[in-house]
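Only one protein chain is missing from this complex, and each of the others stays in its spot.
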Amino acid sequence: MSDALYQQAINTLWGIKDLASAAHGAGRLVAPDGSALLDNPFCGDRVRIEITRHNGVITALAQETKGCLLCRASASLLGLHAVGRSAEEIVNVRQSLEDLLRHNAPAPQDWPEFSVFIPARPHASRHGCVLLPFEALTQALS
Amino acid sequence: MSDALYQQAINTLWGIKDLASAAHGAGRLVAPDGSALLDNPFCGDRVRIEITRHNGVITALAQETKGCLLCRASASLLGLHAVGRSAEEIVNVRQSLEDLLRHNAPAPQDWPEFSVFIPARPHASRHGCVLLPFEALTQALS
Amino acid sequence: MPNDHDVSAFRRDFPLYANLDRPLHYLDNAATAQMHQSAFDAMRRHDTQARGNVLRGNHRLAEAATEAYENARAGVARYLNATTVEEIVFTSGTTAAINLVAGAMGYLLRPGDEIVVSLAEHHSNFLPWQRLQEQGVVLRVLPLTSEGRIDMSLLPAIVGGRCRLIALSHASNVTGAITDLVPVIAAARAVGARVLLDGAQYVQHGRPDMQALGADFYVFSGHKCFGPTGVGVLWGRREALAELPPFMVGGGMVGRVALRESTWAEPPRRFEAGTPPIAQAVGLGAVLDWLVGQPWEQLRSHEEHLFERLLAGLRNIPGVRLLGPADRRERLPVVSFNLGELHPHDVCQVLDERHVALRGGHHCAQPLMEFFGVAATVRASLAAYNDVADVDALLAGLEHARQVLA
Partner (left out) sequence: MPNDHDVSAFRRDFPLYANLDRPLHYLDNAATAQMHQSAFDAMRRHDTQARGNVLRGNHRLAEAATEAYENARAGVARYLNATTVEEIVFTSGTTAAINLVAGAMGYLLRPGDEIVVSLAEHHSNFLPWQRLQEQGVVLRVLPLTSEGRIDMSLLPAIVGGRCRLIALSHASNVTGAITDLVPVIAAARAVGARVLLDGAQYVQHGRPDMQALGADFYVFSGHKCFGPTGVGVLWGRREALAELPPFMVGGGMVGRVALRESTWAEPPRRFEAGTPPIAQAVGLGAVLDWLVGQPWEQLRSHEEHLFERLLAGLRNIPGVRLLGPADRRERLPVVSFNLGELHPHDVCQVLDERHVALRGGHHCAQPLMEFFGVAATVRASLAAYNDVADVDALLAGLEHARQVLA
């Protein structure tokens, strides 16, 4: 890895770190309509997502994440942007995230922070960390 | 393989063929003291050995062999030379035969026909064919 | 020659042929085929540039190893025309793959459930099912026609309401007979039974199409289709794999492990306990990527032409008894025979002196040998790198064996 790339990775890591530390939506809901608890079998990481919804739209989301920076940053993004979305939109955005990681797709317009995950592209073993919160939300919605 | 070696193999094969066709000791005993039925798991070959003995010495031997030339020649040798031997002698001679095949030992003086098996030395997969009747006799004696 | 297959060009990519210090007429392809250059190259590249454990680490070698391993899975899926890569499980071979399915199903079967096999199966597709008898499963055996083909007229009588699985070879390793799958799949569907096909022999001679065949499980070995030893494949239809518990358990196939109880990963990982045969899977993937691009019409017509010549020559040798279907189109280029009363081992030995590699024995198919009333046979099996000289050396050698041994 060139020094430039390396420096970029570090910078992005800071972006990820900020997102992870912000921990948007951290906590539990009192009376969730749906919830899911998911493990990453490779590292024992664990994400719990709880939601309420109304008329098919997410009205509240709480996440509890024991995981790496990538996983926590990803969960934090859900806390930031998931409210107001429908199940369908979440399925699509999960796909966009996977496409960004696996197929070099750009970040979708309304989730611009996805670009912090671009340096994870060559690290297929980490894609699961990024996707885990979105998998959990999809499950909580179904 | 050189033509000379090849010719030698053929000639020896004739020796084996003669021994096999002679089928010394072929048949069954009316009242055997010991018997054994052994299979070669690779080809389905089968040898039955029956013996009578007196004072620890083989007094009669019959063999029934469904097998290849090597196996039949070997059984035929038992028909020729086993009577009059003790169990101990048979254990030793079985070992001599194995040594001849695996460790380039010469044929023992009182079983000179063992030398027909010398061309089988490089063919480890055939050693079992040659040894099978001797294994069966050892088992019949025990 | 009726077609354009250039054997000597084709052989150039089989390094064993380049290393010979004496002639070789290799006609034991049903036991093990020679390995193609693509497998050598892919394995060497892997072991010198991307060696690491898979699915476990996130350093670059581990990432590269995982990528290579998963690419190999995709290559297998392509060759088999599988619906998804998740339908591909790497095993250590055909035998391990069949034991996997039998062992896993063993956890689900109840006494009185039935498994149907045929009398023509290789021991590897017979014993794992026979062994389920110990837990009260009933083994039902399809009989054969006089040609050694599975007698399909008896399917309705034998495949009953308790049948859970029909396990048959796609093609016989003794006679080359290709199983007529249409009635088998129909009979299984009628009672809700699964179908496993043993493709160990078939895969070397063509691409089986998972979406067209209608089976639920398909198994084969790397070493018989020009790939490495130590690796094989279980293809399983998604629903069929999903309902199976694991067979072997250990690292890499779990959800959570707790002291009292553990949970399993989804297929295919559920069935790949421990470090898989990584380099070997990569080698097999490369070979199948090569095979997928072969001009199959041409290869097949080449094999058929040789096989025709071989069968005609064998029929001309006095005292030869040929086993298997009379119609060449119903079989792979594999033939078993006996030369009068001559013992197959003796025949093979004499032929080996003439550089013709055959196999003599029961070919791990003792029930079939018994059916034919023989202890053993001589078997010749062709691959796409064989040529007319190979066939003619065999035929001449048999004439010679008849003289020497008779």
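By written order: A, B and C. Residues from 1 in each chain.
Definition applied: contacts are C-beta pairs under 8 Å (C-beta built on N, C-alpha and C of every residue); 3 or more make two chains touch, one makes a residue touch a chain.
Owing to the predicted nature of the structure, the values given are computational and were not obtained by experimental measurement.
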In the full complex, displayed partners of the excluded chain: A, B, C
Contact partner of the left-out chain, one of C:R11, C:R78 or C:R131: C:R131
Identified contact with the non-displayed chain, of C:L241, C:I278, C:L291 or C:L342: C:I278
Contact with the hidden chain (one of C:A96, C:L168 or C:C225): C:A96
Where the unshown chain meets chain A, residue by residue: 1, 6, 9-10, 13, 17, 42-46, 66-70, 123, 126, 129
Missing-chain contacts mapped onto chain B: 39, 41-42, 122-126
Absent-chain interface as seen on chain C, which is shown: 15-16, 18-19, 24, 26, 28, 31-32, 34-35, 40, 44, 47-49, 51-53, 56-62, 65, 92-96, 98-99, 103, 107, 119, 122-128, 130-131, 134, 141, 221, 223, 228-231, 248-252, 254, 256-259, 261-262, 273-280, 345, 348-349, 351-352, 356-361, 364, 366-367, 370
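As a convention for this text, only the chains that are shown with their structure count from here on.
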Maximum centroid distance from chain C, chain identifier (CA atoms): A
Averaged-CA centre spacing for the pair chain C and chain B, given as whole angstrom: 37
Rounded Å distance between chain A and chain B, as computed from the means of their C-alpha atoms: 75
Mean-CA-position distance for chain C and chain A (Å): 44
Touching two or more other chains - residues of chain C: none
Shared-contact residues (touching 2 or more other chains) in chain B: none
